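Each remark here refers to the structure printed beneath this line.
The complex is shown incomplete by one protein chain, all other protein chains being positioned as in the whole.
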Amino acid sequence: MLLTTLYIIGITAEAMTGALAAGKHHMDWFGVMLVASATAIGGGTVRDVLLGHYPLGWVANPQYLAITCFAGILTTWIAPQVVRFHKVFVLLDSLGLIVFSVIGCRVAMDMGLSPLICIVAAVVTGVFGGLLRDMICRRPPLVLHKELYASVAFMAGGMYYALMHFAVPELIATVSTLVVGFSIRVAAVQFGWSLPVFRFDEVEQAEEKLEPKA
Amino acid sequence: MLLTTLYIIGITAEAMTGALAAGKHHMDWFGVMLVASATAIGGGTVRDVLLGHYPLGWVANPQYLAITCFAGILTTWIAPQVVRFHKVFVLLDSLGLIVFSVIGCRVAMDMGLSPLICIVAAVVTGVFGGLLRDMICRRPPLVLHKELYASVAFMAGGMYYALMHFAVPELIATVSTLVVGFSIRVAAVQFGWSLPVFRFDEVEQAEEKLEPKA
Partner (left out) sequence: MLLTTLYIIGITAEAMTGALAAGKHHMDWFGVMLVASATAIGGGTVRDVLLGHYPLGWVANPQYLAITCFAGILTTWIAPQVVRFHKVFVLLDSLGLIVFSVIGCRVAMDMGLSPLICIVAAVVTGVFGGLLRDMICRRPPLVLHKELYASVAFMAGGMYYALMHFAVPELIATVSTLVVGFSIRVAAVQFGWSLPVFRFDEVEQAEEKLEPKA
């Protein structure tokens, strides 16, 4: 119940940031709805396809898809307001990340999968929406470059798994993961935390060697 | 029977336009076959994966895959002719769009899915082939930018669903959807109809705000 409410808030916020990206690339309304939906529910879709968890969430509950399409189109009208209140959206996006991660972890746990896969399911659910958005819009995938984003999803998934594993009541496990994960994510944004970056520019020349001449 | 014949014509035409895109990017024969097949049967593949509708069409009927690969290679020989008769291909592509949409809708209806998902299945079947082609070839996804393309698939899916829902005989439902959808698509091409485009160029600066500093 709590999770469902937060999930709807999360997909709405993600859909609106997806629609802004579509607007930057001058897409038509269909493109806006596609990018909005891919951003908001693409992560869960990739997770379900990888786990063979059918039917997909939005196939079983088409209203979620209707919400993301509607939020996308709405954004074409209220884009300036979305930008003005950008701080709210950063918070909603952080909340969405943790909610998606908890849901992803739980889906995998319900399928009886191993701990590592449950945490991977959390990361995929949290991260692949933004990754799909960036691939459709043909821009560098942000989540792979500079944000403490996937790591927060990883941590949230791990914490939720551990709490449930040690038989903490579900509501407590959910709420404490949400609070801790959200705090870390907001702190990461605030203080500019990020993972180390792997720069290997000799690689261009290295690749010429690694790749066959043909 | 009618649908199968039109489907084969449709995937052949789509495969040939896919092969032209591969030729523009100087791909080798394998690349030509991959792009041709992705363009022609990629939409149905994405639909089946999203709906969990196994086995995929071309896995159950490998001859469809053989046709698209063959049409792709054939195009490397007859590309100038394909271009000379481009008007025929625009018509075949329009026909393919409606045929794919009707088939997509029917697959979802046979699975007993809700009306919205049946229409989404029509759109995915009609549109994702071209989207995959553009992603593999790394060019801006045309269907998201300037064509009345997805909207025609949406409309064709909705019309077919409604006719079948109200127990119109299948042949009549199919033929009238084909005629109406094809006419609208051809008119859209002829008269330059398109959906509104969402341009939001403030978004660059907005994104800097929306995205965490890191």
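The first chain written gets the first letter, and so on, giving A and B; residue counts start at 1 in each chain.
Note that a residue touches a chain if its C-beta (ideal position, glycine included) is under 8 Å from a C-beta of that chain, and two chains touch if they have at least 3 such contacts.
On a predicted model such as this, the values are computed, not experimentally measured, just so you know.
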For this session: Using the touch definition up top, pick the residue from B:Cys105, B:Cys118 or B:Ala188 that touches the left-out chain.
Result: B:Ala188
Problem set entry | Options B:Val49, B:Ala162 or B:Val180, residue touching the unrepresented chain | B:Val49
Exercise. What is the set of chain A residues that contact the non-displayed chain in the whole complex?
Worked result: 49-52, 113-114, 116-117, 120, 127, 135, 138, 140-141, 143-146, 149-151, 154, 194-204, 206-207, 209-214
Exercise. Taking the full complex into account, what residues of chain B touch the chain not shown?
Worked result: 17, 19-32, 34-35, 45, 49, 52, 54-56, 59, 62, 65-66, 76, 79-80, 82-83, 86-87, 89-90, 93, 135-136, 138, 142, 146-148, 188-189, 192-194
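Note that in this section only the chains that are shown with their structure count from here on.
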Exercise. If you average the CA atoms of chain A and of chain B, how many Å lie between those two points?
Worked result: 28
